[in-house]
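Shown below is the structure under consideration.
The complex is shown incomplete by one protein chain, all other protein chains being positioned as in the whole.
Note that the chains are named A and B in the order they appear, and that numbering of residues resets to 1 at the start of each chain.
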Amino acid sequence: MTSGLWQARGKISLTSGGFSVHEVTHKVAGWLNDEGAREGLLTVFIRHTSASLLIMENADPDVLADLMDALKRLAPEDDDLYRHRTEGADDMPAHIRTALTQTHLSIPVTEGRMDLGTWQGIWLLEHCAQAQSRELVLHYVGE
Amino acid sequence: MTSGLWQARGKISLTSGGFSVHEVTHKVAGWLNDEGAREGLLTVFIRHTSASLLIMENADPDVLADLMDALKRLAPEDDDLYRHRTEGADDMPAHIRTALTQTHLSIPVTEGRMDLGTWQGIWLLEHCAQAQSRELVLHYVGE
Partner (left out) sequence: MTSGLWQARGKISLTSGGFSVHEVTHKVAGWLNDEGAREGLLTVFIRHTSASLLIMENADPDVLADLMDALKRLAPEDDDLYRHRTEGADDMPAHIRTALTQTHLSIPVTEGRMDLGTWQGIWLLEHCAQAQSRELVLHYVGE
């Protein structure tokens, strides 16, 4: 049990590629280091509904490729399935793939580092067909 | 970096319609305003296993309709698929649709407002066939 808590807020901006994945683990870890975080709770939030966040294996890049394929099978591009078609054939599937993954992640921080397992990384998943400007908000509360 | 943190807890109750969606963004924003939240972290938690939470587009209502349809395809009503049938044909699919979406959301708050993107709203998804009384718990930590 400890006290003397403070908080910090940050932002990460990036330009994604269409249907792509982007590891942001190091950017998030760098921000925690810059803020002097020691023990606490980190939250990462993505301000979009057609791109999402996920903690997933960061060893074999095939894992993320297979995962994106799986999301495409679960939420296929098929205009016959959707009412919402005015923003392109990729838009409604992108919303569903976002819904099936995460808009926010919270991760405990210990001795200045996120408590990620050996194989865990933080990924941004871009579910749109075109490159997009994406913005993540970071929040930290702790010591 | 800031200090002088406090927390608050609140509740939102609502009666849902069967297989329906309910935007609660304004109720949550109103509560934050009433509490005097400025900078911090909001958490919304739903106390049920057959209704869920989701941050999703709030511009075109077709998006939510298509999303509910997609969840129905992913977890169909079909007694042959499930052991758990005593609470009605809608109950086990409702649990699965809940599992595929969210029971809690955490959202950073800046200058008194949630850091939602332009098109993001907070939705309660009712996965039961009948209207239900639903309860959300709100937690805020910050300044």
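The criterion applied here is as follows: a residue touches a chain if its C-beta (ideal position, glycine included) is under 8 Å from a C-beta of that chain, and two chains touch if they have at least 3 such contacts.
Everything quoted here is computed from the prediction, not taken from an experiment.
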{"item": "Of A:100, A:124 or A:137, the one touching the omitted chain in the full complex", "value": "A:100"}
{"item": "Contacts of chain A with the absent chain, listed as residue ranges", "value": "1-3, 5, 39-41, 54-57, 60, 62-63, 65-67, 69-70, 74, 100-101, 105-108, 110, 115-117, 119-120, 141-143"}
{"item": "Residues of chain B (touch criterion as defined above) contacting the omitted chain", "value": "4-9, 35-36, 43, 45, 47-49, 74-75, 81-84, 86, 92, 95-96, 98-100, 103-104, 106, 135, 137-139, 141"}
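FYI, only the chains that are shown with their structure count from here on.
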{"item": "CA centroid of chain A to CA centroid of chain B, Å", "value": "19"}
